[in-house]
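Starting off with a structure, shown below.
With one protein chain withheld, the remaining protein chains of the complex are depicted in position.
Note that the chains are named A, B and C in the order they appear, and that numbering of residues resets to 1 at the start of each chain.
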Amino acid sequence: MKAIFFTLVTFFLHSSFLLIQKKQRIVFFGDSITQAGVQPNGYITRLGEMLKQKGLENNYELLGAGIGGNKVYDLYLRMENDVLSKNPDMVVIWVGVNDVWHKRTSGTGTDADKFEEFYTALIKKFKEKNIKVFVCTPAAIGEKTDYTNELDGDLNRYSNIIRTLAKSNNCNLIDLRKSFLQYNLENNKDNKESGILTSDRVHLNELGNNVVAAEMLKILQNK
Amino acid sequence: MKAIFFTLVTFFLHSSFLLIQKKQRIVFFGDSITQAGVQPNGYITRLGEMLKQKGLENNYELLGAGIGGNKVYDLYLRMENDVLSKNPDMVVIWVGVNDVWHKRTSGTGTDADKFEEFYTALIKKFKEKNIKVFVCTPAAIGEKTDYTNELDGDLNRYSNIIRTLAKSNNCNLIDLRKSFLQYNLENNKDNKESGILTSDRVHLNELGNNVVAAEMLKILQNK
Amino acid sequence: MKAIFFTLVTFFLHSSFLLIQKKQRIVFFGDSITQAGVQPNGYITRLGEMLKQKGLENNYELLGAGIGGNKVYDLYLRMENDVLSKNPDMVVIWVGVNDVWHKRTSGTGTDADKFEEFYTALIKKFKEKNIKVFVCTPAAIGEKTDYTNELDGDLNRYSNIIRTLAKSNNCNLIDLRKSFLQYNLENNKDNKESGILTSDRVHLNELGNNVVAAEMLKILQNK
Partner (left out) sequence: MKAIFFTLVTFFLHSSFLLIQKKQRIVFFGDSITQAGVQPNGYITRLGEMLKQKGLENNYELLGAGIGGNKVYDLYLRMENDVLSKNPDMVVIWVGVNDVWHKRTSGTGTDADKFEEFYTALIKKFKEKNIKVFVCTPAAIGEKTDYTNELDGDLNRYSNIIRTLAKSNNCNLIDLRKSFLQYNLENNKDNKESGILTSDRVHLNELGNNVVAAEMLKILQNK
């Protein structure tokens, strides 16, 4: 009887160990910013290093799925192949810059209502597969702090759409736009249009990658 | 007696054959032009009447699935709900005007490479379900014949993409752009920007609906 | 002695007559907002009434010179006919909304560097003719207070150009954008996109006309 009990205890301990052991697979789903995220100094690489420093490297497996120029509907098109097929436990969606920016650069941005429609469809599909969804607001198109970045109004609007969707769909929100605005208000006293957290108004420089990785770590641990 | 029995058997077999030969269900998948197609004078209604005149009303069931403002990626988003769920035998895709037009009106058109990508994905999904695919070129944004319709160049480019996809994917092509251009070159001697086949440069007037229905009938019968 | 006295009296009468007589002619030079300014409730009409209440109606003559859809270069084109030919003492330039807005609505806005170039040319021409120049910042394209008006970033940028030109050219600045922002931050708690000072995000409603007239009165008296 004792032996049986001991065996059972061992079994459950082992099981729970296995449960603990199973790495959480996270897919980072986005545009060129995420495509660069897997580079040596990229935010995904940096997040991996931060997790390692905390001894959590065996808890997470981080997969990049970013493609340059992607808008929300491009993510929808490749969702099956690039996310669902990987059977992730979590997905971090980071999209929106091109949806706003391309209105001005090529006349091919995304209408706000369509942005919401496709974003909602993405969340729904992931939730149906029991994938935990993290959503990010688009960080920046320009870092000026005197409210003259041309596309800030529109970027704020699309960020609000994402914030509202996060609430109504019970997703984890990584509010990068808020973080970037705050960081710039404090640190970009010369009102530069880039060079603080971005290299070119949009893409992350080394510090930007660190800030993003740190934000994501914070949310991951609080989830 | 045997003969009678045999005749009866033949008769029932024939009947069941007729019963088996179910109506071909066609979904017309598109934008506002197709949304208007099910109206009393719409092209889908007209096509139904033309089929009836030929005694073919029992061979086809015509279903409209047009939504105003749709671009190719909007079709992709609602393909499951609005086409696949209807189990059609055929689908007629007619999209492209907004993909070009919205570049100018709202900065939210569709890049040519994305247009091809989503269009290809649509065709592939339909073919996987053994749905026969008909593709239409976008008929017109302006009917002037002196080559000054602002968006003709781009519309021709997107039409060429569809023509190429029709060939490479072995789809039936309904070349409405070609038909409309030819009709206008012959009949729009005063170089009007609308009023020949369209009411407003884009949407079909009565004659336009007739011309489209006639083109579709021709292709359906030759398929 | 008598003769001298008479001469002096005549001189002073004549002087005071001249001082009283000579009305300051002000031309309001702008777009559709200014075109509407001469309507019964328009801001120019209201300014006239305010001047009358202060007993200053004989000091100023107010002339409207607004044309719908005008951008800064349109003002430059008609400067000769619509301003210089009237020999005004002062000109109030109010332009900029269309230069920003038309980028999105018709692809025909004005580049920031060209905006500055034409605006500078206007100021220079007026100053050459000894016309006192007042410049206004563009008040609003949308009244939302959560920083999601699509074009706020660009509108702020063009407003800054005007503020800088006012300084460097020693012009009187009527900072309508600042006034409108402040008013909305205090009074538009529901974050409406119009209906506070504008009827349609851009054009003035009755309160908007009053606010603009009051701002102009303040600057006129302090000049």
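In this text, contacts are C-beta pairs under 8 Å (C-beta built on N, C-alpha and C of every residue); 3 or more make two chains touch, one makes a residue touch a chain.
Because the structure is a prediction, the values reported are computed rather than measured.
Undergrad: Can you work out which residue in B:92, B:151 or B:211 touches the chain that's missing from view?
TA: B:151
Undergrad: Considering the whole complex, which of C:111, C:146, C:186 or C:206 touches the chain not shown?
TA: Of all options in C:111, C:146, C:186 or C:206, contact with the hidden chain holds for C:111.
Undergrad: Extract the touching residues of subunit B with respect to the undisplayed chain.
TA: 103-104, 107, 142, 146-154, 156-157, 160
Undergrad: Name, in rising order, the residues on subunit C that touch the hidden chain in the full complex.
TA: 73-74, 76-77, 102-104, 106-111, 114, 117-118, 121
Methods note: only the chains that are shown with their structure count from here on.
Undergrad: If you average all the Cα positions, which chain's own average lands nearest?
TA: The most central chain, going by mean C-alpha position, is A.
Undergrad: In whole angstrom, what separates the CA-based centres of subunit A and subunit C?
TA: So the centroids are 47 Å from each other.
Undergrad: Round to the nearest whole Å and give the separation of the Cα centres of subunit B and subunit C.
TA: Their C-alpha centroids are separated by 54 Å.
Undergrad: Among all residues of subunit C, which ones touch two or more of the remaining chains?
TA: Only 104, 107 qualify.
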